[in-house]
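Here you go, one structure.
Complex shown without one protein chain; remaining protein chains in place.
In this document, chain identifiers A and B correspond to the written order of the chains, with residue numbering beginning at 1 in each.
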Amino acid sequence: MMNAPTDLSAHASGGVKRLDHALTLERIALSRGGHPLFAGISLSIVAGDIVWIGGDNGIGKSSLLRLMTGLSRADSGGICWRIAGADCPPHDLICYQGHQDAFKPNLTAVESLEFWAKILECTASIDALLKTVGLSVRANVPCGQLSAGQKRRLSLARLMLSQKPVWIMDEPTAAMDSEGVNLIHELIGGHVSRGGSAIIASHQAPRMNGLRTRQLILKATS
Amino acid sequence: MGALIKRDILLAWRSGGAWLLGVIFFVLFVTFCVIAAGGEGPQLEAFGPAYIWLALLFATLLSFGDIFSDDLNDGTLEQLVLTGLPPLAIALAKWAGFIVLTIGPVFVLLPIVGSMLGLSVSRIAGLALSAAFAAPALAAYGVMAGALMAKRGKGGFLIILISAPFLIPVLIFGLAAVDSYVRFGILAFEFRALAGLSLIAMAIGLPAAGAALTANIE
Partner (left out) sequence: MISYLANPARFERLAKYASPIFALVSIVAFIIGLYFALVKSPPEKYQGDAARIMYVHVPAAWCAMMAYTALAAASLVSFVWRHPLADSAAKAFALPGAAFTFLALATGSLWGKPIWNTWWEWDGRMTSVLVLLFIYLAYMALWAVIEDKKRAARLASIFAMVGFINIPIIKYSVEWWNSLHQPASISKLEANSIYSGEMITALLTMALAYTCLFGWLSINGIRRDIAKAKAARPTAPAATATITEL
């Protein structure tokens, strides 16, 4: 059980305005390499929701998350991304932290975030973001020299930089020490309590005080 | 989109010379051709532009694999698409970057290599102009082939097989333009043909690249 989340990231990311948004999956089916992964999955996420996705390795958690980001297409069924009741393209709604960190080894942490800030057309303070994820000390280190856990923290910073309402995270706590795990849970809690929502694939599913939390478990048939 | 181009230039600058491999190959290839042809005489004057054009073609062909494979394989491409940047804009940015980073250095060395081969000034000028008019086509088909093969690592021979059919007309007109320039200057028909080829290449190659990127991300 977690305490009420502190408003740690509000200052850094400028906060996500309370945006009425919804992400809906209807009877989604997906196959990979000719073998069907899952079928008939329906899920509805609105502002203030947290969904933890669990299941064994290789069962399709990552594939399901990628469907929600709009990067892949389902074989059948439909996904809707909506802001204020109106359909919108997925990139208006979601930001994604996948298995890959997507940082160039020859760019420093600050340069990387500045690049993404320019692409996202966002004016948040990079220094404050780095402070939030605990990377101020390593700000001018090339990403190739950052550890796996530090790169994960940097991708968290990018997540907050995007200021999108829905966070889709694939095993965010992998390669993180316990301090990092706490940080992640705090940031997620803060984000959701400010009106965002989060869908996280993770083996842990801590309950967060006062937040509507659900768990979707993918289990192998047979 | 401009941010992407600038980032690519910065990365190339910091890559410790890896970006110069194309232009080094260019010089090496011309050297091999000259040696194989016997080194001196009227042969060189006649075939010089052909060697240089071939070297340009191969130097660019061998760089096609690098255009997208890094960004696709480390997840950057997905993140770019997720920011709302249209795949076509990504292709366009890579096209511009390719012209600056790969064709650019070759273009700079062109006059030097040309005079090393003993070509006349007007033929060198014709070479430079034909390369300049053809560059958009080379880059566009390269971006298309690179996008199609991005997921298969560097793609190897397949990338060359895919881009070769479209580059054949470019090569034909590019070479013809060099000789025509000597006689007709820039009004030669071949330059207009090259310009047309370049426009067509961009019109069909870049959207195809965008579609291929989307397909590869899936």
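We take it that a contact is a pair of C-beta atoms (placed from the backbone, for glycine too) under 8 Å apart; a residue touches a chain by one contact, two chains touch by 3 or more.
These figures come from a predicted structure and were not determined experimentally.
Within the whole complex, the absent chain has one touching residue among B:34, B:148 or B:188, and that is B:148. Interface note for the absent chain: among A:55, A:77 or A:149, the touching residue is A:55.
Annotation for chain A: contacts to the undisplayed chain at residues 29, 31, 33-41, 43, 52, 55, 59-60, 205, 207, 212-221.
By the touch definition given at the top, chain B reaches the unshown chain through residues 144, 148, 151-152, 158, 161-162, 164-166, 168-169, 172, 200, 204-205, 208, 211-212, 215-216, 218.
Basically, only the chains that are shown with their structure count from here on.
With centres defined as mean CA coordinates, chain B is found 39 Å away from chain A.
Residues 3-4, 7, 10-11, 14-15, 74-76, 78-85, 217-218 of chain B are the ones that touch chain A when the two sit in their complex. Residues of chain A touching chain B in their complex: 69-73, 89-92, 94-96, 98-104, 106-107, 111, 115-116, 118-120, 158, 162.
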